[in-house]
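Missing here: one protein chain of the complex. Every other protein chain is in place.
This part shows chain A:
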Amino acid sequence: MTTTAASRVVQVSSEMDIVRVRQAAREAAVEAGFSLVEQTKLVTAASELARNTLVHGGGGQVSTELTVQQGRTVIRMVFTDSGPGIADVDQALADGFSTRGGMGLGLGGAKRLVDHFAIETGPDRGTVVTISSAARRGRRR
């Protein structure tokens, strides 16, 4: 059974909104009982992806949702933009690929920091990145 516990949407149109997305991720992670390391990973991934939404996607929105699946609280975040999209996803996910000032670790790095990562994109189709993570059992603190 899946129960949606809470959902929150942040519009991303400025740098300040990246901070808001980080805060949304942090609050959700605390509520879900994530350990400090788990919180930090999720918030860092959210920061990378929100920056992509702003810089590459020209802005968009980020929704954060807590669901309970079989007794585990799962956080799902969806980053949506209607920008130019990504022509070569494999290349964009590869470390060292950057079209702008970053270290080229944004997309691939974010993927490593979460349990599940999915991307839907293509030229002129915009980009939707969905990530989800759950707290490990018995490590609540």
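A few points about this structure:
Note that in this section a residue touches a chain if its C-beta (ideal position, glycine included) is under 8 Å from a C-beta of that chain, and two chains touch if they have at least 3 such contacts; residues count from 1.
Throughout what follows, contacts and distances are computed from a predicted model.
The chain not displayed here is annotated in its UniProt record as "RsbT antagonist protein RsbS", chosen from "ACP S-malonyltransferase", "RsbT antagonist protein RsbS", "Sugar ABC transporter permease YjfF" or "Peroxiredoxin".
Note on the undisplayed chain: of the listed residues A:Arg8, A:Arg22 or A:Arg136, the one touching it is A:Arg22.
Only one of A:Gly33, A:Gly58, A:Pro84 or A:Gly109 touches the absent chain when the whole complex is considered: A:Gly109.
Annotation for chain A: contacts to the undisplayed chain at residues 15-16, 18-19, 22, 26, 36-37, 39-41, 43-44, 47-48, 51, 95, 101-106, 108-109, 112-113.
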